[in-house]
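All protein chains but one are shown in place.
Order of writing sets the chain letters: A, B and C. Residues in each chain are counted from 1.
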Amino acid sequence: MAVDTPVRERTVDEYKSDEKPTWCPGCGDFGVLNAVYRAMRLKNFAPHEVVAVSGIGCSSRIPYFISTYGFHGIHGRTMPIATGVRVARPELKTLVFGGDGDAFAIGAGHFVHAMRRNLDLTYVVMDNAIYGLTKGQTSPTSGAGFSTLSTPQGNPEQALNPMMLAISCGATFVARGFSAEPQKLADLIVRGIEHKGFSFIDVYSPCPTFNKVNTFKSYKESVAELPGDHNATDTIQAMNYANSDRPLYLGVFLQREAPTFEQHVLQQQSGDEGARQTVLQGLFNRFS
Amino acid sequence: MAVDTPVRERTVDEYKSDEKPTWCPGCGDFGVLNAVYRAMRLKNFAPHEVVAVSGIGCSSRIPYFISTYGFHGIHGRTMPIATGVRVARPELKTLVFGGDGDAFAIGAGHFVHAMRRNLDLTYVVMDNAIYGLTKGQTSPTSGAGFSTLSTPQGNPEQALNPMMLAISCGATFVARGFSAEPQKLADLIVRGIEHKGFSFIDVYSPCPTFNKVNTFKSYKESVAELPGDHNATDTIQAMNYANSDRPLYLGVFLQREAPTFEQHVLQQQSGDEGARQTVLQGLFNRFS
Amino acid sequence: MVQVADVASRAREGTEVNPSERGSLAIRVAGEAGEGIKKPGELLIQAATRAGFQVLTDFIPPSEIKGGVSFFQLRLGSRPLFTRGDSPDVLFCFNQEAYEVNIQELEPGGLLIYDPGAVIPSDRDKGQFQLLAFPVEQIAAKDLKMPIVKNVVALGGMAALFGLETSHLYQLINELWARKGDAVVQTNYRALEAGIKFMEDNFSADVRARFVLQPAKTETESMVVSGNQATALGAIAAGCTFFAGYPITPASDIMEFLAAVLPSVGGAVIQAEDEISAINMIIGAGYAGKRAMTSTSGPGLSLMVEAMGLATMAEIPVVIVDAQRAGPSTGMPTRHEQGDLFLCAYGGHGEVPRIILAATSVEDCFYLTVEAFNLAEKYQSPVLLMTDTVVAVRTEGIAKPDLSKIRLEHRVTWEPDPDGSQTKGASDSGSNGAVQGTDNTVAGNNGVAGAKDAAIPFDESESGYRRYRLTEDGVSPMAIPGTPGGQYVAMGLEHNEKGRHRPDPRTHTQMTEKRFRKFDLAGKDAPDAVRYGKPDAPIGIVTWGSTAGVAIEAIDALAAEGIDACLVAPKMLLPLPDQQLGEFMRTKEHIVIPEVNYRGQFADILLAKYPRPAVRVNVYGGQPMLVSKLTETLRRVAAGEVTDGRTVISPIIGRLEDLVTPDDLLAPVEQR
Partner (left out) sequence: MVQVADVASRAREGTEVNPSERGSLAIRVAGEAGEGIKKPGELLIQAATRAGFQVLTDFIPPSEIKGGVSFFQLRLGSRPLFTRGDSPDVLFCFNQEAYEVNIQELEPGGLLIYDPGAVIPSDRDKGQFQLLAFPVEQIAAKDLKMPIVKNVVALGGMAALFGLETSHLYQLINELWARKGDAVVQTNYRALEAGIKFMEDNFSADVRARFVLQPAKTETESMVVSGNQATALGAIAAGCTFFAGYPITPASDIMEFLAAVLPSVGGAVIQAEDEISAINMIIGAGYAGKRAMTSTSGPGLSLMVEAMGLATMAEIPVVIVDAQRAGPSTGMPTRHEQGDLFLCAYGGHGEVPRIILAATSVEDCFYLTVEAFNLAEKYQSPVLLMTDTVVAVRTEGIAKPDLSKIRLEHRVTWEPDPDGSQTKGASDSGSNGAVQGTDNTVAGNNGVAGAKDAAIPFDESESGYRRYRLTEDGVSPMAIPGTPGGQYVAMGLEHNEKGRHRPDPRTHTQMTEKRFRKFDLAGKDAPDAVRYGKPDAPIGIVTWGSTAGVAIEAIDALAAEGIDACLVAPKMLLPLPDQQLGEFMRTKEHIVIPEVNYRGQFADILLAKYPRPAVRVNVYGGQPMLVSKLTETLRRVAAGEVTDGRTVISPIIGRLEDLVTPDDLLAPVEQR
């Protein structure tokens, strides 16, 4: 990655765009945004060297509020777009954002495979256990029995456990944060960024407008930091904590080393664009 | 479910259609098909009361060879079609089939959600760690470094672990079989059918034509039955066995009770089609 | 004729609104986004309907969840209404932002009602409009000591304004709040009274006279529903018992409505993980014998393309509702466009025929949903019903459907011979349970009722059930899973009559023709088109969807000027119903095809079949076409100024066009 010489200390404001966030007052996503500003400040990123990719949803609007490059894609295709950006330009930092619907419903398949690839990016899911932008339908992380416009008699499905899913699919950094604790969240994001490989951070980010069950209050009552002695390299121990309903643990569940997809790509590259003519002529000859 | 009175004992041949399997000689899918015939015979199913749903792939041709109703759908959408059938006609038995590409690549998102819903069906994935029908490309269960037409320099991705994925997504019955042991496989399928809820059976079903790495021989060397003392109601223990590379365990990893999606649907139904006129008139009045 | 007091606006250009004379009154109520203004609005609409008014409202949801400005526009009529009206006669503003955003659209000489505690009108506007300060907040908070009822106070004022018989409102308040106890009802009664009183005290009867409307007493009982609600009701009436969908604006509330109701008729609604799953679920259910549906909008429909082809190939009845919004891509989720016709008509790889219906009104949403199911069942095919944001979101007072007159068509099913000779395991009697018309079943293999074999050779030696039998009309009896002896494999691969993959030339040729035979036949079952205006008028308008209503009002406007035009708006777009369009297209002196899109998608399809000079009228600003703009163009057609080609009209009314500066356009209102 290209680095400034000499490195200039940036302010948090340099990461803010001129577009003001349009979330409802009290939306959890403000906390996440602040944590993101803070994390970028801590990493002292040059805004033009960062790409923020997102899908569609209230949460996915976040790139508009950040002064970096951004891609506000289509619903659920966040990971593939981010993958394209990553592999095309590994020297840029890629931060990825989405809602629980975007990531775990329509995007579930891509999520599974992006983790399997161990792409070197940080995926922050703003999990409010509801579809905010479309005005309050059940999401994959909504609890069983949860009543919404789309499940008026209660959600007949079990909630998805994003932590367990991520661990099972080979994400090499799996963490959970809470938008009410932006400072801690910023630290998690920094750790995710510093991790070489796929870092997934599920963030409880309540939607006060449409979700009256998963609220700041309800989360405050049920979250707890992971025990200090948790060995984050132990997959099964991570699973065990991830499997807990109460408390809902916050912190880094899993972190392990593995070669990234980008490293594999680089390793397989035997030449660069300069070789094009030679390679082509060789192929032409092979066919004649 | 409608049951014959008196119950007539059926023969295995009654489950065979008049279409002869078109797989390559030595294909693992023959073993799976035989196990399916046997399981249906053991359950003494009436062929017209069974629906076999599949996607696209060599393995997904299986409905043509079975005398039941069948749906040979489109690539990767096996689970949604099966879901429609299940919820529409819970009195019919639904057996679902697919390949590893169909189930875990293009179908990954649907797979995750079907498990979350705990639909009462049995999903047999014929896992050959390759794309057979399209002539030999890397699949999600192909090992890292595996070299195929699409990854000539070796697969840069980690193999997906279907067992861990299924356990993490809430499947209530998770098992693994081997097509070289059709008798045991038939028993697994019977257990899956008898399980009330989503039963997932991943079957090692080698493709001798295109996969020279995951062969009958290689599997024979690495599989082992799950220890007799394994507690299949223990999610974390199941995860632990699922996480094992060697041996690759066979048997029932997880089995637990939970209400099925169909039960929820039934429970929410306050009337039947006979109520249509009354319900409509009531609604008309509400709007006037 | 009513005499009115001198108002500032009158001086301006000698114009003033006179709804009373015109027979229709458009009121826009504007406040913060959110539900605050919705409930009283609905009450007013319902009361007006009961009182015999025609009503039509449009609630344009804001593009942002909060912080945007939303408004709904209520139009009342002594005569049938077909659009929400180009611009409001009365603007009721609850806050400053609402005022600033909407004032430019108020009809010159129109009435601005505002809460003086929250809104400060500009001097310029004071000179252009009639103003009425209505301190609803103060009345509610100070006089009634119940800030929350301010909306009901406003309601009373509005009712008094246009002369609504208020007994209906009292009754509705009672119906709505009775279960919350008498105290609540009484409070709301008082709020209502206060609003009425304020209006009567502060806005003299002779001034108000301009706004007073006569209800148009009709015989039939009306109900007020949105297009989406009508679609959901239509689905229930059509016997739909399976719905799968995924939330998307503006279609979500079809799913939400059905989620609340289908279980009470033994049905189920599944919120799928995405649209691909949703459509495949309904295909599974349709295969299994249910009448199944999904609804979505553009982005979701794009994802359904592959599976729609499967339904065509496997010949499975399903209904897909596309509530169009403005595209491409995520586009403008809350805005209006008729931009998905090409996708609906042609979105599929390979030769895949599409049956497409399009709703021109809220009432259509109901009846065409029933029709869509009937066509799907009859032709064992997916059927697309297109609505659009205008018609999906707006509410209309429509006649309560007479359920006894609704005829349901059922798929031709296959049943085993009574002697069971055709079936394996013949002693089994499977539970069937599918929706079936008894006279539509075909017995055994050689039964011919409802399915004549086409004059195409087939192998007589092939025994057993032939799912994809080549029949004269292309329709083959369908075995519902559970039927003994009917076992077959439904499939997306090309297949022979028995449902086995056969990629040989003749099979593909014959089966392609079979699928298109069904398609061609479906044209004969096209529901009646909307027709309006003098049939022999020289100007013929052809359009579709909600733009039909715009055309109707334009025809009326022109008639007042002595210009004759007439309309045909088919409700089946594919196959194009020649019996409805052929003569019209061949004989009209002028053909005008207005659409809210860029390319003129329907015009392309229409003119490909009926090549001739025609005037396309296109607008693509995310707003419905304005009656005044279409009228203007028609006037030019009548004058012979335009005879062919494409005319692009403005999406906003002239006054607004003049007022907006480039500034306003680049930092538009929605984002302030």
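List of remarks:
As a working rule, a contact is a pair of C-beta atoms (placed from the backbone, for glycine too) under 8 Å apart; a residue touches a chain by one contact, two chains touch by 3 or more.
As the structure is a computational prediction, the values presented were derived from the model and not from experiment.
For the chain that is not shown, the touched chains among those present are A, B, C, taking the whole complex. The chain not shown here is touched by just one of A:Val12, A:Ile236 or A:Leu280, and that residue is A:Leu280.
Considering the whole complex, the residue from C:Ala51, C:Ala278 or C:Ala314 that touches the absent chain is C:Ala314. One of B:Gly31, B:Pro47 or B:Gly132 touches the chain omitted from the figure, and that residue is B:Gly132.
One chain of the complex is left out; on chain B, the residues touching it are 22-25, 56, 58, 74-76, 105-106, 108, 131-135, 137-138, 140, 149-153, 209.
Residues 63, 276, 297-299, 301-303, 305-306, 309-310, 312-314, 324, 326-332, 334-335, 337, 339-340, 342-343, 345-352, 457-459, 461-462, 491-494, 496-497, 500-509, 512-513, 516, 597-599, 604, 607-608, 611, 620-623, 651-652, 660, 662-663, 665-671 of chain C touch the missing chain (whole complex, contact as defined above).
Counting over the whole complex, chain A has residues 1-2, 4, 8, 10, 14, 19, 46-49, 51, 53, 56, 63-64, 67-74, 77, 79-89, 91-92, 109-110, 112-113, 265, 268-273, 275-277, 279-281, 283-285, 287-288 touching the chain that is not drawn.
The criterion applied here is as follows: only the chains that are shown with their structure count from here on.
Between the CA-based centres of chain A and chain B the separation comes to 31 Å, rounded to the whole angstrom. Residue positions of chain C with contacts to 2 or more other chains are 263, 273-274. The multi-chain contact residues of chain A, meaning those touching 2 or more other chains, are 105-106, 108, 140, 153.
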